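In this view, the complex is presented without one of its protein chains, the others remaining in place.
Residue numbering begins at 1 within each chain, and the chains themselves are lettered A, B, C, D and E in the order written.
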Amino acid sequence: MRFDGRKSDETRQIKMTRGFTKHAQGSVLIEMGDTKVLCTAMVEEKVPMFLKGSGKGWVTAEYAMLPSSTQTRKNRDIAKLRLDGRSTEIQRLIGRSLRSVMNLEALGERTVWIDCDVIQADGGTRCASITGAFVALVDALNAVDKLTPFETYPLQGMVSAVSVGIHEEGAILDLNYVEDSSCMVDMNVIMNHKGEYIELQGTGEERPFTAKELTALLALGEKGNMDLQNFVKETLGSDLGRIEF
Amino acid sequence: MRFDGRKSDETRQIKMTRGFTKHAQGSVLIEMGDTKVLCTAMVEEKVPMFLKGSGKGWVTAEYAMLPSSTQTRKNRDIAKLRLDGRSTEIQRLIGRSLRSVMNLEALGERTVWIDCDVIQADGGTRCASITGAFVALVDALNAVDKLTPFETYPLQGMVSAVSVGIHEEGAILDLNYVEDSSCMVDMNVIMNHKGEYIELQGTGEERPFTAKELTALLALGEKGNMDLQNFVKETLGSDLGRIEF
Amino acid sequence: MRFDGRKSDETRQIKMTRGFTKHAQGSVLIEMGDTKVLCTAMVEEKVPMFLKGSGKGWVTAEYAMLPSSTQTRKNRDIAKLRLDGRSTEIQRLIGRSLRSVMNLEALGERTVWIDCDVIQADGGTRCASITGAFVALVDALNAVDKLTPFETYPLQGMVSAVSVGIHEEGAILDLNYVEDSSCMVDMNVIMNHKGEYIELQGTGEERPFTAKELTALLALGEKGNMDLQNFVKETLGSDLGRIEF
Amino acid sequence: MRFDGRKSDETRQIKMTRGFTKHAQGSVLIEMGDTKVLCTAMVEEKVPMFLKGSGKGWVTAEYAMLPSSTQTRKNRDIAKLRLDGRSTEIQRLIGRSLRSVMNLEALGERTVWIDCDVIQADGGTRCASITGAFVALVDALNAVDKLTPFETYPLQGMVSAVSVGIHEEGAILDLNYVEDSSCMVDMNVIMNHKGEYIELQGTGEERPFTAKELTALLALGEKGNMDLQNFVKETLGSDLGRIEF
Amino acid sequence: MRFDGRKSDETRQIKMTRGFTKHAQGSVLIEMGDTKVLCTAMVEEKVPMFLKGSGKGWVTAEYAMLPSSTQTRKNRDIAKLRLDGRSTEIQRLIGRSLRSVMNLEALGERTVWIDCDVIQADGGTRCASITGAFVALVDALNAVDKLTPFETYPLQGMVSAVSVGIHEEGAILDLNYVEDSSCMVDMNVIMNHKGEYIELQGTGEERPFTAKELTALLALGEKGNMDLQNFVKETLGSDLGRIEF
Partner (left out) sequence: MRFDGRKSDETRQIKMTRGFTKHAQGSVLIEMGDTKVLCTAMVEEKVPMFLKGSGKGWVTAEYAMLPSSTQTRKNRDIAKLRLDGRSTEIQRLIGRSLRSVMNLEALGERTVWIDCDVIQADGGTRCASITGAFVALVDALNAVDKLTPFETYPLQGMVSAVSVGIHEEGAILDLNYVEDSSCMVDMNVIMNHKGEYIELQGTGEERPFTAKELTALLALGEKGNMDLQNFVKETLGSDLGRIEF
């Protein structure tokens, strides 16, 4: 059993507060245990240069941690005049993951700006960001849809993400900060509603992992994503209605 | 009467959630109507270069708006590689205001990092930041005091801030965004617990203001600050005990 | 009496050299005692993006200190890749102050670039900048007016600025560097020709100030601004003729 | 069969030129078909701040593309004042991969700087960088070892990397640029000499991939890495002698 | 005689590999002894803002050293967020030198991007860059000419560059790194095919130089440039055919 009493295949307590703020069309505070990320989606009626005139839209993501979100204060990027390397990596992942379930032609020449701002970090912020941002994206697209209905609804499925890792006592699901720090291998599994992989990122910086361990990690990742997607389905209820599963 | 039903000398509904996040020693979500700012205070056991060896400490503040906190998405500073001019102005004001009630010798060679991150903006974010940051500062200093008691308690008084403005129908207290946008004159009044001025910033970009109008604004500012300080006293209760008033 | 022999309500010796350089339409070297600031105004026949097509013009200001203008050499902003926080605050103040006496519709789609470059600093550079820039602005607008007369003259009044402070022996006017460094409270008073306030910025970082002290400071500020405006009127003579007072 | 005549499980022609330049202790030009990357390793006798006094060393990597390495000229990072997001992601991957086979205590307080500069890009530059950098790292460590022999040799194994993808006709190994552009799923497989995973990065931005497809991709990835490692073993010959397999 | 056996008026061994990479229309690896610079020319069908609508084209150059090209690793510009001062100076020189033999009207509204990336530095990289870039420029212009023949061929002559210096034993031609470091005076001589000067840059930071020494340096510079131009003529053969000498 784990330090916080969870079983190895159990996620932390999940909570999602939709409409957490009022200006963004989609605004969700997602909490996975003590990890809290504000995920927002704002729709802008224009596209980046490379898509002008293409009829296609874009989804882009930014990720940042508030200075007070970590145990030791984290300097703001602007103080160093450079975007944090880890944040760059994460926001590119969030963007790719969300675009994977989008029909960008159906979106039309619009940009959806996803912002994932970590209010409190306790492990798994990038995965929480993806899952929370998906819900914000649904809310934002529905807000647009209400005003000017989409011919084809631009969302084609669900996406969620969860971390898994190999600990001294074996593979575990949804690592908190303490577990993450002591893990030898960790992996982020991003899946759609069919249990297919959107993205897989496994890192064995501490020690490599075997094919057998990979199998165990993937099984946990699938379990976790299904739990998350069930939670998302309950949270969104009929608001998921326009996706054609 | 005002659009939202308030009297001209009435603040919006105030709410403060202490301990909003867990890593900072002081962490306060202040809400003034729809304006929500997360104010945190983190103590670091070292000082900037110019104070090394002086025996004195420092209080420094940073202010930023989340991209989704405003009606139209606000680009992050790092995207433009420069700190927003308005943010610069505001964070310098917050820092000066808090230092004005500090005994920096009593603090010892420590830095208190104040971070004011606007979660939702609806006017008056700089004033809310000062008032909220004061509460976070008290919590952070008390946390330090519990572990290694201060010989002399470094806080010497209270500080709070409120905006006042001149509207078509006269002077009003604590402007929300709609009022702020249509104001001809606006002023920020920062006061200590004795009703003395810490800082005054009045701007008549739309039209100048007379000495008589100034008097009306100052009276409202005093009223507002006293209301805020009463709220802060109730919120902090005995945690204000080590300040010698 | 003050160290340099002035009475408490006396400004330093003022000097203004119009046409100090030849490329800018307005170019004024203002000297307030040993403080010397080159204030220039250059008119560009286009406006920033947010005003395109609006029929309105803009006045924007930049402020910088030459590296050799201070006792200890001041690094250039470009060496640190960031605009000095204090300069940001000051140039925003200069811009707001000048715009307060402008009719931006009458200016038409033009930008007036104000540059205040401190050649030698001895206290009060921001106030000297505002007063000097006003004179440069008049010269620049008149230069435009001569070539293509304005239907409505875009200047609607005068603006000047002076610093006041509270010293050990009471309130004093127009602080030099030594006085500024030892002041407990200091305030910048920006006024128009009717003695109305354009902007008020009072700071009690060293100690707070009372309502009574504020009254004393404001009185000195009014006296100083009237002295400065008399000087400006003499300097400009009939060149002020198109302003309708 | 593929456009360039290769079988689906065949890598492009590999070529490695050791000692391509003279200043770096390790300098390898790796060619995978038309992809050419100069990988160098330079050893510096100091460590980053966070390791000072720890007795441990560090391996860090930088990755960049020459402006002329791509079909359309790629602007230099310095021209935009920001490190390319993709380059950030890649250089973090290279660093992690190489550190995974290092014993940083055995390295002592030294930093190995890995530079991967793409001379000509035709797909798979990040994988070529890892494989090429491994060879440069061996050469650099052996150069140090010759002068001041390591007590424990700091390399603990081999690392190589190869890309795999899903094409219209199924899974293929070692994608060139044309294949990469038309791939629906692509994955980078980084392995050690035991066939264990160091890092796995699979992306289904175009369409998700199933568990069955993953199995096919991993099999190709293992085949490719073994081919690469055989090539590396031949290239390095006895210079691999100090690694204890 | 010199350390490497050369006579005082002898260049190092020259080698030029045309078509070194495949994406740039002109791509030349120039080697002067151990100095190796990749010089590329890429033609873009647009011009910088200041030339839009002018009918004229532009040639611009960038110069950089790979981090591993020098004895001690050279940090990338992006790591310091500023373009190296020496690189700035050099790339401006390369651009001016190449433009001096161009007919920019004949080029039409196109930009030729010259990139000189130093693979290995052993003295004289700026001169090698100019000579190598000239050859790349010829190849790129001929590539354009083949597709859409120029009415007037935009190249009007040849340009080459060589360094000369004053050593303990007198003036020498084409300094390598060791000679460069111990030289008291050094000069870069850029010439056209008529032996006329395009640019002269002589620096006596170590000690000044006399008119007599200047004469000796210029004679060597002429000799070296003629040798280089003979080499270039052989290398390019009939590809120089469209220049009207």
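Rule of thumb we're sticking to: a residue touches a chain if its C-beta (ideal position, glycine included) is under 8 Å from a C-beta of that chain, and two chains touch if they have at least 3 such contacts.
Since we're looking at a predicted model, the values are computed, not measured.
The chain we do not see here touches C, E in the full complex. In the complete assembly, the contact with the undisplayed chain comes from C:66, out of C:51, C:66, C:143 or C:184.
Taking the complete complex into account, C:119 is the one of C:51, C:106, C:119 or C:226 that touches the chain left out. Interface note for the absent chain: among C:14, C:32 or C:83, the touching residue is C:83. Considering E:44, E:109, E:145 or E:199, the position touching the chain not shown turns out to be E:199 (whole complex).
For the options E:5, E:53, E:208 or E:237, the residue in contact with the chain missing from this view is E:208. In the full complex, chain C makes contact with the omitted chain through residues 21-24, 27, 34, 36, 38, 40, 42, 44, 62, 64, 66-71, 73, 76-78, 81-83, 113, 115, 117, 119-121.
The omitted chain makes contact with chain E at the following residues, 82-83, 85-86, 88-89, 92, 96, 99-100, 187, 191-192, 194-205, 207-211, 214, 218.
In this section, only the chains that are shown with their structure count from here on.
The minimum number of touch steps separating chain B from chain C is 1.
Averaging C-alpha coordinates per chain places the centre of chain A 51 Å away from that of chain C.
Shown for chain B are the residues that touch two or more other chains, namely 81-83.
Taken as a contact graph, the chains are arranged in an open line, each linked only to its neighbours along the path. Touching chain pairs in this entry, ordered by label, are A-B, A-D, B-C, D-E.
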